[in-house]
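Written out below as structure tokens is the structure these notes cover.
Removed: one protein chain of the complex. Kept in place: all other protein chains.
Chain lettering (A and B) follows the sequence in which the chains are written, and residue indices restart at 1 in each chain.
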Amino acid sequence: MSGPSDAARGAQATARSAVARTAQRRIALPNGIWGVALFAAGEATVFGALTASYFYLRFRATVWPPPGITAPDVLLPLALTGALVATTVPIFRAARAQRTRMAWGMIALAVLVQGGYLAVQVILFKRDLADFSPKDTSYGSIYFTLLAIHHAHVLLGILLEVSVLGRLLGGLTTYRVVAVRVVALYWYFVNAAAIVVVLTQVSPSL
Amino acid sequence: MPWMPRAPRPPLARMQSRRARPRALLVAGAGAAAVLLAGGCGGQSTLDTHSRQSQEIASLFWWMLVAAGIVLVGALGLLAVGYRRRGRPGLPVIEQTKQINMWLVVTFGILLPLVALVAVFVVANFTVASITDAPAQGSTAMTIEVVGHQWFWEIRYPGTPAVTANELHIPARTRINVVLRSSDVIHSFWVPELNRKVDMIPGYPNRTLLYADQPGVYRGQCAELCGVQHANMAMRVVAQKPARFRRWLAGEAHPQAPPATATQRAGAQAFAANGCSSCHTIRGTPAHGTVGPDLTHLESRQTLAALTIPNTPAELRRWIQSPQQVKPGNKMPSVALSDAALTALVAYLDAGR
Partner (left out) sequence: MATATTPAAQARVARLERIWKEPPGLVGWLTTTDHKRIGILYLFASLALFGAGGVEALLVRTQLAAPDQHVLGPEAYNQVFTMHGVTMIFLFVIPISTGAFGNYLLPLMIGARDMAFPRMNALSFWIFASSGVFMYAGLALGHGPDAGWFDYVPLASKQYSPDSGIDFYALGLIFNGIATTATAINFIVTIFKMRAPGMSLNRMPLFCYAFLAVSFALVFALPVLTLALVFLELDRRLGFHFYDAAQGGDPLLWQHLFWIFGHPEVYIIILPAFGIATSIIPTFVRRRMVAFPLVALAEILVAFIGFGVWVHHMFAVGLPTVTTIYFAAASLIIVIPSAIQLFAWITTIITGQPSFQTPLLWIIGFIIYFIIGGLTGIMFAAIPFDQQVTDTYFVVAHFHFVIFGAAVFPILGGLYYWFPKVTGRMYHERWGKASFWITFVGTFVTFFPMHILGLLGMPRRIYTYHRGLGWGTLNLMETIGSYFLALGLLIVAVNLGVSAFRGRRVGGDPWGGDTLEWATTSPPPAYNYAVIPTVSSAYAMWDTDDRATDAANLDRGERVLEQGHRTPASTALDADWDEVLDMPSGSWAPLLLALALAGVFVMLLLGHWVIACGFGALVGLVLLAWHSAEPQAG
């Protein structure tokens, strides 16, 4: 059991070498990572229940989507999700970054792509709303709710990243490294959920 | 109180002697509790059984009760041992015999329960369940439809025009397939003396088996919270000798006879003029409402408003006059009627009495 005093100082380390040293010495995951992992586990349960509800309603129905509603596009949603999932790479790089500029740049790149993804998705969402309403059939209800909950998670992720970007303007510290890793973990979860969501969304056309 | 099930039985049912129910051994064992439970206080006891179905469930319960009693007494006995050891500092703490303690827990906590649970599982969920389950399609002589409404039961006899409410007539000693539906919220169809309950769920037609050992009246009640008047949604199941049942059904299938007296004719007019017909059906007249119960042959029923009050002319009058006092929150509006119109309405609805 090592003494308390060393490890304590790590929290405000700013020098690149100090940050790296603290990270190396660490033998357990910080509390923040545990917290967000559990949060993500709860949110994953939401998506699990959401897709389960989708397929429950689907298998109760004889025609899905109901008559009058065209089956969803396949290519565009899959391509968009591909772009979103690709942001896992810069996020991963940011989480491993030892230099402020590297972390900042990688997160900014991710925000750009994710922001674009969200913008296109919102346009598609509105177009779908013009086509059919969540108030007419259970298909519409679960379709729009599934997508809306997913988009809300993407939006929350972008907001988290933006706040971390602001924080990183003051340089990387051990505390901020944890913040970056927390956001990264959240995004791994959102990207994994995105795959489940999009496969559910396009399932009637497969 | 005529609306209370079984208290005064229909003449025919009264002549039937009750068949002794073969659960002497267990009842004897259960002693006084059994007397209280099955003593036929005129209710809807699950242990006052009148069919093989309810009988099997009841004996399942008695056996489980005996087993549960043994466990409870055993556990209390162990606790009593602990009580005897209280505050005696001289006694050795039995900590050295760790293995024995562990085996006590394993025996009582794992092995014994496993045996008991497997027994319960097999007997209940295979043997008894096969008796109480819905009848196989086409295996019964007759099908009846019951539709749950807030807060009454609509009863239909497919193949005949007969529709009635809150009184389910069945031929005794006949397996009957009952189709259960709901027109609004979830209700639960439950006649405990004949069989277990089955929910009535919008979009999910369910089925159950009804069988009565002998003619008699069995009370049923809605068992799933269905709104403000859930408490007053009960039903009488009238099991009749088959021939008598057929006569009843033929009568019920007839449309209402045209009003014979001047008062009744005035009543028919009042029925049409005051909007009654927008909610109620009387077969053979222009009244085709579907919100409330079908009132054809109302006079033949023992109760009003799903066993809330007895069906006497005076009570019928009170009901029409102030339905919201009798059964607060029910869907029947109070309609301001003159005395004469009330009298005429009652005479019209009770025409066949």
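Observations, loosely collected:
Here, a residue touches a chain if its C-beta (ideal position, glycine included) is under 8 Å from a C-beta of that chain, and two chains touch if they have at least 3 such contacts.
It should be emphasised that the depicted structure is a prediction, and the values quoted were computed from it without experimental measurement.
Here one chain is not drawn; of A:Gly35, A:Gly68 or A:Gly116, the residue touching it is A:Gly35. Contact with the omitted chain, checked across A:Leu50, A:Ala110 or A:Leu147, is made by A:Leu50. Note on the undisplayed chain: of the listed residues B:Thr143, B:Asn206, B:Thr312 or B:Thr343, the one touching it is B:Asn206. Among B:Cys226, B:Ala270 or B:Ala287, only B:Cys226 touches the chain that is left out of the view. One chain of the complex is left out; on subunit B, the residues touching it are 1, 3-4, 7, 33, 36-37, 41-47, 54, 56-57, 60-61, 64, 68, 71-72, 75-76, 78-79, 81-83, 85-89, 91, 93-95, 97-98, 101-102, 104-106, 108-110, 113-114, 117, 120-121, 123-125, 128-129, 131-134, 150, 184-186, 188, 190, 192, 196-199, 201-204, 206-207, 219, 221-231, 307, 328-329. For subunit A, the list of residues touching the undisplayed chain reads 1-2, 4-5, 7-12, 26-31, 34-35, 38-39, 41-43, 45-46, 49-50, 53, 56-57, 60-61, 66, 134-142, 145, 159, 163, 167, 173, 175-176.
One rule holds in what follows: only the chains that are shown with their structure count from here on.
Measuring from the averaged C-alpha position of subunit A to that of subunit B gives a distance of 53 Å.
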